[in-house]
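Worksheet: one structure, shown below.
A single protein chain has been omitted; all remaining protein chains appear in their positions.
Going by the order they are written in, the chains are A and B; count residues from 1 in each one.
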Amino acid sequence: MLASELAKELGCDYLGPGDPEIIGVAPIDEATSSDVAFVHNPVYLKRLSSTSAGLVVLMDKNIPEGRNFAVTISDNPHRSMAQAVDLLYPEKMIEPGIHPSAVVDPTVKIGKNVFIGARAYIGAECVVGDGSIIGEGVVLSDNIHIGPGCRLYPNITVYSGTWLGEGCIIHAGAVLGSDGFGFAATEDGVLKIRQVGKLVIEQDVEIGANSTVDRGSFSETRIGKGTKIDNLVQVAHNCKIGEFCFIASQTGLAGSTVIGDRVMVGGQVGFAGHQKIGDGSLIFAKSGIASDVPPGSKYFGIPAKESNIVHREHAYISRLQKLFRRVRTLEKLLEDK
Amino acid sequence: MLASELAKELGCDYLGPGDPEIIGVAPIDEATSSDVAFVHNPVYLKRLSSTSAGLVVLMDKNIPEGRNFAVTISDNPHRSMAQAVDLLYPEKMIEPGIHPSAVVDPTVKIGKNVFIGARAYIGAECVVGDGSIIGEGVVLSDNIHIGPGCRLYPNITVYSGTWLGEGCIIHAGAVLGSDGFGFAATEDGVLKIRQVGKLVIEQDVEIGANSTVDRGSFSETRIGKGTKIDNLVQVAHNCKIGEFCFIASQTGLAGSTVIGDRVMVGGQVGFAGHQKIGDGSLIFAKSGIASDVPPGSKYFGIPAKESNIVHREHAYISRLQKLFRRVRTLEKLLEDK
Partner (left out) sequence: MLASELAKELGCDYLGPGDPEIIGVAPIDEATSSDVAFVHNPVYLKRLSSTSAGLVVLMDKNIPEGRNFAVTISDNPHRSMAQAVDLLYPEKMIEPGIHPSAVVDPTVKIGKNVFIGARAYIGAECVVGDGSIIGEGVVLSDNIHIGPGCRLYPNITVYSGTWLGEGCIIHAGAVLGSDGFGFAATEDGVLKIRQVGKLVIEQDVEIGANSTVDRGSFSETRIGKGTKIDNLVQVAHNCKIGEFCFIASQTGLAGSTVIGDRVMVGGQVGFAGHQKIGDGSLIFAKSGIASDVPPGSKYFGIPAKESNIVHREHAYISRLQKLFRRVRTLEKLLEDK
């Protein structure tokens, strides 16, 4: 596709110079003359001086003087990148159909244009919505609702009673609706509290590979609309996660924690149970949340506090050696008197 | 079931008032007039003022004055909760039988009333005890012993030579008996130390979804009777975990660590290799254990120490800004003299 045609498809002004053929998307420092690169963060502008990209998409205010590449202006280069990937790498269509090696219970209700892969298993009373893709080796136990337009990658397991809304993407190896970690201590030892609640995953949720989301103990676990969860994340029983959150890899939520809307969570964060995390808050990677977090807060540390407080504490800690010396000096001064 | 009947089944005194029909278990703040709720922690007593629960189970000393709900007295409401779930949500029976799509080696010894799900694979010389349930897509390599009354959820993989006792529950996607991380550095690079030891899991152990437990290198890895392990936990080669421990999600044990009996471990804890953790100790979430832990200790931090020491250190750190100012004031005072 010519650079100018791509710009038009992206709804962007094309400035040139020239009009190279563009066949791929690439990072600024790996791009060739037939690649388009994107600058959505001014930090990367300095890399433009040495790029070989044929076309660069950037914001109006960032157009460099004297350049070896054509330029297109976008008000949101990150969005344009997502669109360019769709245009230049058309998604392979998956032909609907049920593989003969799949095992599908006769009570299952299957929508139109559904794909069910080899060796998938779909148990009693499940529903699979129109256009959904059930990957190879997926196990849907029973009484599970998969909304329309969902994609379940291979070797996922979904426990009984789980409900997925429209357009969810679940990556390989994830486990949805597993038992929460609930036990009662008794005189004789330990009694399992059977986990009988539901897991509800609202529309447009994405869940990463090998992540685990437990069902409610008897209430429900819920993941809100548009929330994106990375690989190897743990969501325990009875958690409620709001809408349009981002939760990075290896983060864990203990039981009954409630996360608001548009919360951003870094990797390897741990939430203690029964915490409330306010809307729009930001939790930095590796934090351990042991208290409620007010809306709009930025938290960091173990246990986590307002991140500017923690950064200040770290600065003081790095100056402790000098402080010990200063106190020693004062002591000597006073001894001498 | 009438509230008074439920109380009787739970072995509890029924105080009323009234005798509502109870059909479900629910959290205090979600319960309706046909639900029973439980107060096992006095912290939640204040929520009773606004509950809509039809029945509340609590301890004798916690009975509230003037109330809109019936009350039942339990000496252990947590145990009563586990019992009530069993009564109100009867478990669905799984009809024994071997699904025709399962692949079972002719040398496998299968007990009575065993269920083997679709597409399960059971290799040579395995034993499956009476009443055990092998979920869809489970792979048992070979020479594996599954005790009676075990439940293996779907898509689990068990490596050769693993032994499970009676009544174990293993959740979906778990991997049991995988190779430990053992390599020898040589002049030419790296040599794999083939992992040939066993994994022994004693009776009544529960292991969470997508957790991984490595076999011994040539010795054995062992998980003691009644121990409960949450999702996404890693247990490395040659670890020995005692009886009736609780290990929360995303915790990891490096090689050859020995954990005593009745040890409680929070989420995302890391144990360095070759540590000894004493009976009855408690490790708080996110700790990094880099030393032995005496019996009955409470440890926290990275590296972990007695938690009261760590909490005191944190308190001092939060006062560092003031300390720096106090020292500056002293310095000025002395400069002026």
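Things to note:
As a convention for this text, contacts are C-beta pairs under 8 Å (C-beta built on N, C-alpha and C of every residue); 3 or more make two chains touch, one makes a residue touch a chain.
The structure presented is a predicted model; accordingly, all values stated were derived computationally and were not measured.
Per the touch definition above, the residue from A:Glu9, A:Asp105, A:Asp130 or A:Glu206 contacting the chain not shown is A:Glu206. Screening B:Thr212, B:Thr227 or B:Ser297 for touch with the missing chain picks out B:Thr212. Of the residues in subunit B, those that touch the hidden partner chain are 101, 103, 119, 121, 137, 139, 141, 155-157, 159-160, 173, 175, 178-179, 181, 183-186, 189-194, 196, 210-212, 214, 218-219, 232, 234, 236, 238, 250, 252, 254, 268, 270, 272, 288, 290, 302-303, 312-313, 316-317, 319-320, 323, 326-327, 330, 333-334. For subunit A, the list of residues touching the undisplayed chain reads 24-27, 30, 76, 78-79, 81-83, 85-86, 89, 91-92, 99, 101, 117-119, 135-137, 153-155, 169, 171-173, 204, 206, 208-210, 226, 228, 230-232, 244, 246, 248-250, 267-268, 285-286, 302, 314, 317-318, 320-321, 323-324, 327, 330-331, 334.
Simple rule for what comes next: only the chains that are shown with their structure count from here on.
Measuring from the averaged C-alpha position of subunit A to that of subunit B gives a distance of 26 Å.
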